[in-house]
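All protein chains of the complex are present and in place, except for one that has been dropped.
Entry: subunit A
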Amino acid sequence: MNQSFLGDSDLFTALKDGKVKNIANVLPDFPMGGIHPPERKELTEHLPIEVMPDPPQLTLFLKQHVGYPSEVMFNLISELHSPEYYLEDNICKDGACRLDTSEKKQVKAAELIGTTKNKIGASLHSGIDGIVDGVYDTIHPVLGKAPAIIVSKNGQQSSPSFTPKDWTKYSKEALLSKIKAAGIVGLGGAGFPADIKLNVKPNIFLDTLILNGSECEPYLTCDHRVMAEYPEDIIEGAKIILKILGITRCVIGIENNKPDAIKALEDAVANDPNKMGYDIFIQPLTVKYPHGSADQIMQSITDRIRPSGKRSSSIGIIVQNVYTTKTIYDAVALDKPFYERVVTISGRGIARQANLMVKIGTRLSDIVDYLGGTTSDLAKIVIGGPMMGVAVSSLNVPITKTTSGVLFLTREEIGDDQKYGPCIRCGFCLDACPMGLEPNNIGIYVEAGRGAECEQFGFSDDCFQCGSCAYVCPANRPLVQFIGLARIKVEEAKKKEEN
């Protein structure tokens, strides 16, 4: 077993001496590619987190994460029918049961309504006091329709209370089961269940935990506000993760455009009464998109490069989003399930921008009503950030666990997104791609119907759809989608060859 990794020992010595930030005033950076889109974070970065009142109804998708969909709690299913009844005609294709509206059941806020068995998946909790109406196929931003539990509010604004407990005495297994019970998934966008990610096999050598606070997407400020307002929770969460992983060093990487967050976390580390022998460092990073990608932040901080097709644990690192870390603290120390999150509502197409604490499952229409409606020049609604988010056509879609922002963009902000021209071979995308792929050639091949031959232009697995290539493309070409299509064609061709 390789017990040491080259290239980073000096960095950690320097970090221990408190020096790295000052090395020739050069911040850590990733060398390949990257772009500088307009940040537009000034719309929301100074707005404190604001709690939105309970919406009248929640739409909780059974699958808001990587893995299998959650299963509806059996106690919510009417005992008038046997379980087989649901298997036969009322079953969703994903295996979750549908309920009739006649079977309404009362739930409290923070009550478990969806569960997962011993496989990859996540639990689901209601964010409000209400009645479970049933499971319906509901409009989904990506899939079109997907099964979701509908909970209608009854009565008053819910106010579950949680008191902090001493978590340090818990074992690793107890910590993991608390995280699993809280239904926490990676909030950076991937939505991988946190308990499975942190349950690393004992034979894998780890030495570093990186907490990703770079939040490189334009507009989004939810991680920024969480870091600025809950720095102690993040440090406690970091210690919980370090205890689970059985390692001692943690670097919190934050892009240098969030000085208040950096200051808050530095103070929290300095004033931490019980360091438990862990080394936690705050490292400002160069402001460059996509610094928040796991590959880029790992290379930037440790100089280690993840081999294609392998996990980050293969180079000794676990990367976790800072907000996920805070929810892990909530789950472990407060026993608070993950049923609400901070979402950045931004863009010039909405009457008021905000960093809103909303219940998961709140529909965009309720958020728009709460913030005073949209403006007349609204041209696009995007769930997520402007670089990687998904445009939606309706306000009926809900906030999910991985929704970090909802952007209401005007025509002026998005520019012309309707037409694209031929590739003029300017090569801008080659300079922008952080993974060293050739988006220009992949696009030309896909257009010519030769997508299956695109493996020569880079391992298509390496593309994580950051959109840097399409951002710089002067011909407005949909390069991210071309690469996605090429990936499908390459896989199809491989399958054909095997058969």
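By definition in this document, a residue touches a chain if its C-beta (ideal position, glycine included) is under 8 Å from a C-beta of that chain, and two chains touch if they have at least 3 such contacts; residues count from 1.
Just so it is clear, contacts and distances are computed from a predicted model.
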Chain left out of the displayed complex - its UniProt protein name, from "Branched-chain amino acid ABC transporter permease", "Energy-coupling factor transport system ATP-binding protein", "Ion-translocating oxidoreductase complex subunit D" or "Dihydroorotate dehydrogenase": "Ion-translocating oxidoreductase complex subunit D"
Hidden partner chain, touching residue among A:Leu27, A:Val66, A:Val200 or A:Ala379: A:Ala379
Which residue of A:Val358, A:Leu407, A:Ala452 or A:Ala486 touches the chain not shown here: A:Leu407
Contacting the left-out chain in the complete assembly, out of A:Gln156, A:Asn203 or A:Gln418: A:Gln418
Omitted-chain contact residue, chosen from A:Val287, A:Leu334, A:Met357 or A:Leu395: A:Leu395
Where the unshown chain meets subunit A, residue by residue: 5-6, 32, 35, 37-38, 56-57, 59, 98, 100-101, 133-134, 136-138, 150, 152, 218, 295, 304-308, 315, 365, 378-382, 386-396, 407, 409, 413-418, 421-428, 430, 433-438, 440-441, 457-459, 462, 465, 467, 470-476, 478, 480-481
